[in-house]
Every structure is written in C-alpha cells, then in structure tokens.
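Can you read through this structure? Questions will come right after.
A single protein chain has been omitted; all remaining protein chains appear in their positions.
The chains carry the letters A, B and C, assigned in the order they are written, with residues numbered from 1 in each.
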C-alpha cells in the first residue's frame, strides 16, 4: 500500500564526493517489500522545488522501522535534501513500483548484480535478500572515478565484488561490461541498475539468461497516473502499447520494454 | 550605506501570540544610525517566497554588532522567519530609509510615542535615544487584544506607558487616540507608527504640534528604484509629485504626504 | 455547504482532479476513496489509441512544470470498455476530456463517450498545445472554436464544457464565441506554452521541445482570465491552474469559478483532493460564509458579502 508520511531523519552521511547516505524512520517502512522499489521525496514544504524526487530504497530495517537511501546531491532538490539533519522531516511517498523478483533463484545458484554510479544503491538490499536465501552473489559496480566510489565494502561482505572506474583511478579501468567479459563471470541471473547505456549493453550481451533491469525516467506523479515515464514494449516498439517505469517498473525483465 | 549580509541569528523569542522577537548579528549593524529605519529580509534561499519582507529595526546594540526586530508571523515569509534558530542565517538588506529625527527635541521636553500593533517595535530604540538625550517620553501603545500585547515592560522602564486594547481585555478599552484625548496627555512632539487609520486620526487631531509618522506600504525593491511604494504629497495631492515610503520615508513629517 | 449544481453535474463539492493529472482514476482509487470527489476529469480520449510523445515528457520549472505527454491514451473504445466501466463502481460523476486533430474526431468521440452512463459532461480539449497536428488552432481562433463547439453539441448526450487555452491575445472574445455556439460551460485554464533548455547540451529538455506550463507559477494568469471571462459570459466556469491550497480554491471561486480542478498538485501530494475537500468547510466558516456558492464571483459581483442563503 502506498503511503505518504513525514518521516524523521535518523542519520545523514556523506559517503563519497556529493554522495549521501540518508536513513529515515517511520511507519511507512512496514509497507516495504521487494528490493528495488523506490520512494518519491518532497524535500521542502513550499514550491521550490515543486516536484518530488524519485530515489531508490537501498536498505530496509524492518525492526527499527528505518530505511536508507543513497543519492547524489546535484540539482536543487537533492542539494536541499543533503542539508537535512537528524530530527528533520522528509515527506516520503512510497513504497513505489515493482522491485527485483528473487523467487526464481534457488540456494546455490549464482546471481550477478551489476550497478553503475547512482544505480548501485538498490543492489545492497537485493544482495542481502539473495544471500539470506543462500544464493551466491557477485557484484560488479562501476563509477566515473575514484572520488565517487561507494558501497564497495558493504557489498564485499555479501559476495565477490568487482569495481570499475571509467578513468581507471580505482579498480579496473573501463565499463562494467568490459569487466564481466574479461573475467568471464558465470551466473544464472543478472540484476542491474544504472545508466541506460549500461543497461542496453548488458541486454545486448547477456540477455540469453534471465536479466532484470531497473530503469530511470523523468517522473511526474510516480504512481502511474500522469504518463510521464512510459516506454514502448519490445513486442510493439512503434505501436501504442506501453509500460510505465514508475508503476509497471522500475524493474523490468530484459526484453520486456525498449530501453 | 546600504549593505547586504547573511547575518546570524542570535536569539528568537515568541513574546506574544504570533509575535516574535529576533536578534541577529553582523557587520551591517555598523551602518545603522537613526531609530525608525528598517531592513529588508530574504527568509529563504529559493524563490518561495520570492520577495524580501520589510521589518523595522526595534533595537540596536552597536557594541555587540547586534540588532533586534519584532514581527508578527502571519504569511509565508514571516512564518518561515519564525522557524529560524540561533546559528541560522538571515539575508538582511539595510539599513533602509529615513528614521525618526530626534535633533529638534531638547532635554526636558516631552515626546509622545504612539504605536499600534506591529508598529510598536521601532518606538523602543527611539525611546531609548530620546531618554539618553534627557527628553521625557510618554508611550501610548494600542493592540487588538490581550494576547498580542508586547513591549509594555521595556517601554515602562523608559517612561510613562499607557496600553489600550480594542476589545478592552487589557489596559484601557478603545483606540490610542481615545486614550490620548481622555487623559489629556501633554507633549511637544509626537512620533507614531502603526496602522494607517491610526496615523490618520493622529494627524487630524494633533498635527498642530510637530509630528512624525512612520508609514507602511507594499514594497518591491525597498531602496527607491521600483516605484511600488509611492504616495502623493499633501502639497500636490492629485498631481505627479510623490514621495517613496522606502527611501524618502518610512518616517514623514505629518502634512508632508497624503496618508 | 459544499454542494454545487452545474449543467449535467450535481457535485458533492466543487473539487475535482484536472484532466491528465489523474489518469482514469485507478491509481488514486488505490490510495483513497474517489467517491469523495466532486467529479473526475479523465485523461483526454481520442478516437484511436495514441502513444504520445517520446520521453522526457516532463520538466520541472520554478513553481511549475512543463509537460508534453502528447495525449497518450488507449483510444475511445478501450476507454469506454475498460476505464469508464470500471469507474462505475464509484459514486462520482465523470467529465470526459475529448481531444482530436479535426472536428470529426471530436464529434466521433463525443457521440460515443457521452453515452456512457457515468459520463455526465464532456470537456472539449481544444487547447492542448502538445500535439503537433491540429489541436492548437481550435482554441485560438474564435470562429473555429465556435464551429467545433456547435458540431460537438449536436451529437453530445450530455452538457458540453469547453476548455480554454490561455495562449491567446483575447480570452474573452473566444469565450463569448464558444458561449454563443451553445457550450454549457467553460473550463479554464489549460497550460501556458513554455520551454526549458538543458544547460549541458543546449537542447530543450522535453523531446517535444515545447510543453505546457502548469502549477502555481500560472495561477495569477488563471485568476486574471477567470475574472475577465466570468464577467462576460453567463455559463459557469470550472477553474484550474496552480491550485494547491484551500485558499487557492477560494481565490479561484472569488474570481468567478463555480468549481475548481486540481492538476499538478496531485503529483506533489496524491491526497490533495480529499485534503482540500476536508479543509474547505472550516476555511469558509472562518471567512464568514455558510455555503460555497456565496463566494462565486465575489471579486466583482458584490461590494460586500451577500446575505446568507441555503440551497
């Protein structure tokens, strides 16, 4: 059930250059189920900025009624968000969308989790859930440069973790797809979140095995009502059939929609 | 010299229903001279709300580089202002306008200071200055009702102070002009700040003696450039001559402008 | 104290979601009871299904947003079969927003959709600036707007409201032509044409380049136009454009609107419509009114508050 709640900031940490980790608390956490869902945040009371900002759920702590997000402070909204201090409120709408399905994977099977930049955060909760089930996880996470690498250590605790940077200042130089190819990584299912070119490359290379991709699109409502975030289906790429990233996604099976 | 400075909140107190007393610190205080000047405040960084808010200077502490304002939290801007805590910043433009002239009054003469509602604050600094000079001060301050009475005690320390409320819940019932008439108060010069009907009544009744009135008008720039705040002169009430409340005022000699 | 009677519409209260900002109601029905609403203005329906424009379709601006959805909708047939039928479970009148590229399109859609039992009124979207072919002209030339209105009135089973575009020199002239052509009411305003550029690429953020500006930024324009038009026509107006608070609702009705629609604010707060409905009675009382009808056109109708009346 989608709720709207003024949640309380428990903690806010700068974990890399312009990258913040924000933990909030409230009843809304009770509604959270799948990893890969997102919330829609209003960062001020007034109309500057006017719209909500979609941010993925990175970790869920049901016991404490807390969840964590990781985001890049860039534009007006996320910059204001990064100024929030413990005790401040954030207006959260969520949980929204459909996350990564984990049912088909059995204990002993291998999942490849691929993240690019600010697409890495939702993989953390996903990885935890998979590990709980006994699934073996491998992480490949890519960043622009050393300054903006994050979540490496958290993911390492859960499974083998490879880091790439575009400029080679940390980990392997290149893109995540380069690394997967070079290391000839083996896996049963892929889960990925990151920039569209990365998702496209993954789909081209590895979608003979099950692959779930989390998409990004500019949003209005975030709940499926405004048609801001639609994409064509691959079955009917020039026609009128569509999926909404916010409510049908953000996670889709590779091959489902045109990315 | 008009400056713009991000000043630091030292203290904010709720002193009556919706009435706040705010003390800020910064270099701009060095520029403040006359009592009755005002500042123009921007309460947020963004454009909600967009415009500055004019607020009178109520007290100046040159030694500490601090000054105090008293305001009613009513609309969007003043409500946001009332949420500021010590250590927060306020964007202050000032000091603006021309205040109450005190030169003509000599020690031993009597000044009548009349304030209505949110027009009372600038009288405090004025009263202090007059008392310093040896002028005898009498204060008549009027409010709507008991809940919103403020500054009575501070003014009492400086001179005789009469309070009226429109509904009679505190002090004498009625308007300030009723009280002045009923008590047959004697004085050499009047200084007044408050709602326009009050100023009009005072002008009609007592302007045979020198009287200075502080006016209010909706403002744009606050510095004399936008022509938002003009009023006609009494010498040419239907013509094109004018005064600007922000830069020629806010204090005018009674008879100078049409109120 | 909130009920409002308009041609074809018996509203529990004057608050409804604006077309395109509420889909066909499903998403909101999941989070609250939409029977509370005065009415629902559904997303524009065209004769054939439309995918709409490429994304990005929305961009934020100061106190507003641009959209260029491009009239995406499943087409007349599916709207009637799936959406309107599904909406019948709720006790709420539907206002069907109708769009097209030529008069025949509007006529065709209106003829069919107005037969749906829960469609109590048609809203002619003659102002949507997002579709490259047609659309824009209907709302900017008085004669064409009138011609379209007449054609649609001829076939509609329910009252017809025409939605005015604000992107015109003289809104009163167009409103009058539409009234003369037999419209039962007006809805106003649709979005202002705007654009935003990407700092890095230099290109428009919207793939459609231009889009429609909505939200609080346009409220003063909406108020001005409703103030002007409501004094010049004798048909009722449903007002919209930047409504966020109960005070905004009252301001629109003071200006001359008989009811209001809430668009962009649904995205900021999906619970906005029921919240406004809840808040309205108390705010009216505070301001000294006993019934919402007392405030309609107050900015120009009355020098003072009118005597109370209960309908």
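Here is the rule we use: a residue touches a chain if its C-beta (ideal position, glycine included) is under 8 Å from a C-beta of that chain, and two chains touch if they have at least 3 such contacts.
What you are looking at is a predicted structure, and each value in this text was computed from that prediction instead of being measured.
In the whole complex the chain that is left out makes contact with A, B, C. In the complete complex, the residue from B:101, B:195 or B:220 that touches the missing chain is B:220. Note that of C:9, C:122, C:223 or C:262, the residue touching the chain absent from this view is C:223.
Chain C residues in contact with the hidden partner, per the touch definition given at the top, are 61-64, 66, 140, 167-170, 192-197, 199-200, 202-204, 209-210, 213, 216-221, 223-224, 227, 242, 247, 250-251, 254-255, 287, 295, 298-299, 302. For chain A, the residues touching the absent chain in the complete assembly are 47-48. Interface residues of chain B with the unshown chain, by the touch rule above, are 1-2, 4, 42, 47-52, 93, 217-232, 239-240, 242, 247.
The rule we apply is simple: only the chains that are shown with their structure count from here on.
Taking each chain's centre as the mean of its C-alpha atoms, the one that lies farthest from the centre of chain A is B. Between chain A and chain C the centroid-to-centroid distance comes to 36 Å (mean Cα coordinates, whole Å). The distance from the centre of chain A to the centre of chain B, with each centre set as the mean of the Cα atoms, comes to 55 Å. Between chain B and chain C the centroid-to-centroid distance comes to 46 Å (mean Cα coordinates, whole Å).
Residue positions 47-49 of chain A each touch two or more of the other chains. Along chain C, residues 62-63 each make contact with two or more other chains.
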